[in-house]
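The next block holds one structure in the form of structure tokens; read it before the comments.
With one protein chain removed, the remaining protein chains of the complex are shown where they sit.
And then chain A:
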Amino acid sequence: MPLLIDQRIVTEDPWQLLDQAALDEGSPIPENGPIAVPIIWYRQHREALQQRNSPLGVIVNGDDDLAALYADHSQLDLIAIEFPTFRDGRGFSIARQLVRSGFNRQIRALGHVTRDRLALMQSSGFNAFAINDERFQTDHLQAFSEISVNYQGTTADPRPIFRR
């Protein structure tokens, strides 16, 4: 799964993303190294997870209740937001609210992350993009610069065009 950060391909992704089904089946939590767990699991096992002396992240999607997360994410180093289908755009607004709440570490797009939405995701606050192997092509990197104009403002520069 190629991962893009800063519009470049990163080869070393230290993060292990654990999924709910595996956790439910008792798959063990790695003792070391950065891990991200589904937010439901995080809420249930928060203290144990924070005992580990490694970076911690959560995985969320549009069905989760995220108000508490926006209020308290200072312990987290990564928040991964899932796009379950191509047409599901809730992740854009979640990223926007997350940035607004002051979260400034990795916001990773997961799931249906394809070339034609990369630039929109970046403008909405994502800074890391996990793309499926079958879909990935190196020309994806050009997607960020196809449209150089944005009227609305981005996370990098939140001023809409009339304030620039």
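The definition used in the following text is that contacts are C-beta pairs under 8 Å (C-beta built on N, C-alpha and C of every residue); 3 or more make two chains touch, one makes a residue touch a chain; residues count from 1.
Everything below uses one rule, namely that contacts and distances are computed from a predicted model.
Set against the options "Sulfite reductase", "Acetyl-CoA C-acetyltransferase", "Protocatechuate 3,4-dioxygenase beta subunit" or "NADH dehydrogenase", the UniProt name belonging to the omitted chain is "Sulfite reductase". For the chain missing from the display, the contacting residue among A:V10, A:A68 or A:I161 is A:I161, taking the whole complex into account. Touch with the chain omitted from the figure is made, among A:A36, A:V58 or A:I94, by A:I94. Taking the whole complex into account, chain A touches the unshown chain at residues 62, 86-90, 92-94, 96-97, 100, 114, 116-117, 119-121, 123-124, 137, 146-154, 158-163.
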